[in-house]
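Data block below; observations after.
Left out: one protein chain. Kept in place: all the others.
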Amino acid sequence: MFHKILIANRGEIAVRIIRACHELGIQAVAVYSEADADARFVRMADEAVLIGPPPPAESYLQADAIIQAARETGAEAIHPGYGFLAENAAFAQAVQDAGLTFIGPPSTAIAAMGDKAEARRRIEAAGVPITPGYQGEDEDRALADAARRIGFPVLVKAAAGGGGKGMRVVWEESELTEAMAAARREARHAFGDDRLIVEKFVPRAHHVEFQILADGHGHVVHLFERECSVQRRYQKIIEETPSPLLDPDLRARMGAAAVAAAQAVGYVNAGTVEFIVDPATREFYFLEMNTRLQVEHPITELVTGLDLAQWQIRIAAGEPFPYRQEDLQQQGHALECRVYAEDPANGFLPSTGDLLLARFPQGPGIRVDAGVETGDAITHHYDPLIAKIIVHAEDRTAAIRRMIYALGQTAIHGVITNIPFLLDVLRHEDFSAGRADTKWVDRVLADWSSEDDPEDLILAALALSDLMPTAGAQPVAAPAGPDPYSPWQSLR
Amino acid sequence: MFHKILIANRGEIAVRIIRACHELGIQAVAVYSEADADARFVRMADEAVLIGPPPPAESYLQADAIIQAARETGAEAIHPGYGFLAENAAFAQAVQDAGLTFIGPPSTAIAAMGDKAEARRRIEAAGVPITPGYQGEDEDRALADAARRIGFPVLVKAAAGGGGKGMRVVWEESELTEAMAAARREARHAFGDDRLIVEKFVPRAHHVEFQILADGHGHVVHLFERECSVQRRYQKIIEETPSPLLDPDLRARMGAAAVAAAQAVGYVNAGTVEFIVDPATREFYFLEMNTRLQVEHPITELVTGLDLAQWQIRIAAGEPFPYRQEDLQQQGHALECRVYAEDPANGFLPSTGDLLLARFPQGPGIRVDAGVETGDAITHHYDPLIAKIIVHAEDRTAAIRRMIYALGQTAIHGVITNIPFLLDVLRHEDFSAGRADTKWVDRVLADWSSEDDPEDLILAALALSDLMPTAGAQPVAAPAGPDPYSPWQSLR
Amino acid sequence: MPAYQYNARTYNLTLIPAGEGYRIEVDGRVIEVDAVEPRPEGLRIRLDGRWHTVYVSREGKVQWVSHQGRAFRFEQVAARGRRSRAGGGSGDGQVRSPMPGQVRAVHTTVGDSVDMGQTLMLLEAMKMEIRIQAPCKGVVEAIHAEAGAVVEKDQVIVVLSCGEEESDG
Partner (left out) sequence: MPAYQYNARTYNLTLIPAGEGYRIEVDGRVIEVDAVEPRPEGLRIRLDGRWHTVYVSREGKVQWVSHQGRAFRFEQVAARGRRSRAGGGSGDGQVRSPMPGQVRAVHTTVGDSVDMGQTLMLLEAMKMEIRIQAPCKGVVEAIHAEAGAVVEKDQVIVVLSCGEEESDG
């Protein structure tokens, strides 16, 4: 087993990986940008190395600086988290070339799956169904011809990308030129690669992904599905498992397809095979494979009882995965809500500021993966994710009830959050019925606004608020003396 | 379903039940003694009623005052928690007579199981094995004759009791008279009933208990076992499930016996059937049945995925339990450690005081059931339990590792705790091997003392401690003005 | 007697002790509070016999109040005051940044005539790209942020002189 691991990421996922390291008795090295000098993941790490200024391109995407930090601190392996360099095959290769272990798949598997066109060819050859699409010459004219052949609506997306960046639904031909330009621009900024592909768009599709785990000894299993259809503009906001759409037969067929997809590229470590499912025909199509830990991995951990972050490390260290497919099962139902710093009543625009209060829920079946605490800052440099609220309960009804309770116990002051929006989704009859598809939010809740007027209790608290000490407004670590960094003075 | 429930208890179990109520959309009424006016469970409740001074006999054991509080607040049901009135048949009957629902078994079942002699007769008739013993005339002379017949060592214990109170192992006849006197005294104080019984003492016995759940429609299941052998003087300190001692066959036979025991007394709601198991012969004997929720119920919740506190309420409201025995299974491994305010290096004597700091662990697979927060007091009036640290992981090795991590993240200042002792138990090779019997702690760790000298890091922190603001020493809710309860002034 | 604004509405509050609790007047309407207790975790308030824990945080003139997952950001104002100029509107031709972020590109220059809806700038924050569009047909009078600059929410980034027909829209 490793003695020391460097985490090439920030925020909640860095916190998650540090916990996994510490449980396994491994020291954790953080790397951080100037904006994160006081961040929670830095405070939790055994060592921390500054790698650059706030913009990701100058810090968290600086592969050389990160590998250098690993060398200097004596870390034997690098965990990339998700985002940033997690799906960068060149980085994985550079880590290996530096004599370190990359905690993730081989760079060849990342490269194969990272190129969407290449991925579709490999996956189709493995017998996994894919949507009709085009992955040939990357010229606007060729793409436009393909779009016309496939028939509108089509999806234009980055060959290199994921997460909705560089992705556009094009409903009619007149929109195609601007959509391709915008997609290329976003793809270039996000991935440094502006190649596009085009494919058939399936309306009312559900997004159902399968977690897979492959050890270094040829053993590949799936850890069942995650239903991620509740999305706003391609951004997942609520995930759950089991999927209300699947039955045991469809689950088994999709799980087998996911395993086949992983095997087609010689996959090792944790990965996710994303499918779209047509609820009318119950056909499923390969969408893409994410060659890293997902944001929503905790719901799989809760229903399977396995610790995915620890298994990533254990597999990278050469440990065989001991369970056969038939040993694994889903127990109960898990839900995850992503609490974002954004204003749902104001077009979901980002909201930044200092967290005057970050109070997270506690209780049986409630898990919180957060990268921040009271006093921390939400800046415009990074992802607006404040925390993931995750619940586990005996069935879907109980899980929804528990999530509503948990969000009701959450209090975030200092930035606006999407919690009222999440609560309205959870209470919506379409969601209860499991009918939400990937466009449901954009279609049904496009004009969402919260019940706006503060009720009597809120106004009473406002009138009485001077009764409370203004803890939030004071620095949390108020200095004991004139200079907190000078104990010499305060001890005299 | 109920609209409002009164909780006739305090501390962590009152917090646990309030959470269950709130998740189910039920209002919770707390009752409290003068010592608990500022307690966390009171702050969490929707309503709270003062019922008397600190001594339990004048507050939490005041059945009439509690029933009166339920009437006045319009609560339709009373949840007794554990301890206090939870296993008092007369209280259960009085609640029912007042037209309210007692969230627990029928008073007849409590009475049958509460009287140990009666319980042994009923259980033996149901075909469940019991230890050789004596439950006849309750006179010292008759008990002494029985002890000689059974053969030393024998166990002298309260007919009405549980939890080690009024219980003594008597290794030779010369100790018998004083042991009976002490047991009667403790039994009288604890239960108001000083009758005793005597039975065979099985050395190296494991304590293995089965959780059962019976709905009001004749459906009884067991929710598997809890291994509770790690005890200090009859006080459980670490519990786990599955038991390292059981195999599937023994588990199935004991589970069936537990269900038969419950059925023998017409049991309804959650209960626990305690057995002792002889590790040499793998014979098991009925010990007693606890007719209420156990302190250690969370480990069963974690491996079965069921919420026992919620099911107690749902069953009391008439809901049928929907799962058959074969639907239920144990997933992974769960451990609970009881963090007590006691000084293990000083004979485990109680330690009281204000909690300058109560920092509990967080992370995947970690659950904390606590009745206190930073700033709360631990008084001599009640149980020394500060918190239950509970973990769930894929197997026993991972669960132990996770518990060691979780206890290492826990920081309690203001009272001495048993955490260093718990850590040493968790790291002991006998515990790792699953060999701990109920006397193991008293036998092997009798002379326990912590590695005493503070290491360099501790001394460095001591020298540097003036760098920190003395948050712990200040009142947590520092007043904003001269009088925090007078907003009129502070608003002017 | 403080007044607070939320969503363009002003709440004038009066607090009068009444027995164990308070009588709160909000613009003439009365809320009776049975009792109140400040606690480390929040303000406990008894309304109609039931206790609630409400979380409050203050920072300067801003008072946050939240309960059951809903957070309200109130701004203290002079009593009977009117809403101060804030929020991401465009109104009189002052184009404000609707979010904090970085200017990715500027698509116009001073003196340009622009149509309503024409893209003036591209902003990026938290991996999101937002087009800043002209709120009216008009002429660009000033540009206050260049490519690469970091802007705050509500900061004026472009000033237009709007044609009269759209200016009061």
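A, B and C label the chains in the order they appear, each numbered from 1.
To be clear about the criterion, a residue touches a chain if its C-beta (ideal position, glycine included) is under 8 Å from a C-beta of that chain, and two chains touch if they have at least 3 such contacts.
Because the structure is a prediction, the values reported are computed rather than measured.
Relative to the complete complex, which of the depicted chains are touched by the chain excluded from display?
The undisplayed chain, in the complete complex, is in contact with A, B.
Quick one: which of B:R71, B:H217, B:H380 or B:R443 touches the chain that's been left out?
B:H380
Which parts of subunit A are in contact with the chain that was left out?
Touch set of subunit A with respect to the missing chain: 27, 43-48, 373-375, 476-477, 479, 484-488, 491.
Just the residue numbers, please: which parts of subunit B touch the chain that's not shown?
The list for subunit B reads 165, 185-186, 189-190, 341, 346-347, 349-352, 354, 356-357, 359, 380-384, 407-414, 416-417, 419-420, 422-423, 450, 452-454, 456-465, 467-473.
Simple rule for what comes next: only the chains that are shown with their structure count from here on.
Would you kindly say which chain has the C-alpha centre located farthest from the C-alpha centre of subunit A?
B
Could you grab the centroid distance between subunit A and subunit B? Build each centroid from C-alpha atoms only and quote it in angstrom.
39
What are the residues of subunit C that contact at least two other chains?
Those would be 2, 15, 22, 36, 38, 41, 52.
Out of subunit B, which residues touch more than one other chain, so two or more?
Residues 477, 479, 484-485, 487, 491 of subunit B touch two or more partner chains.
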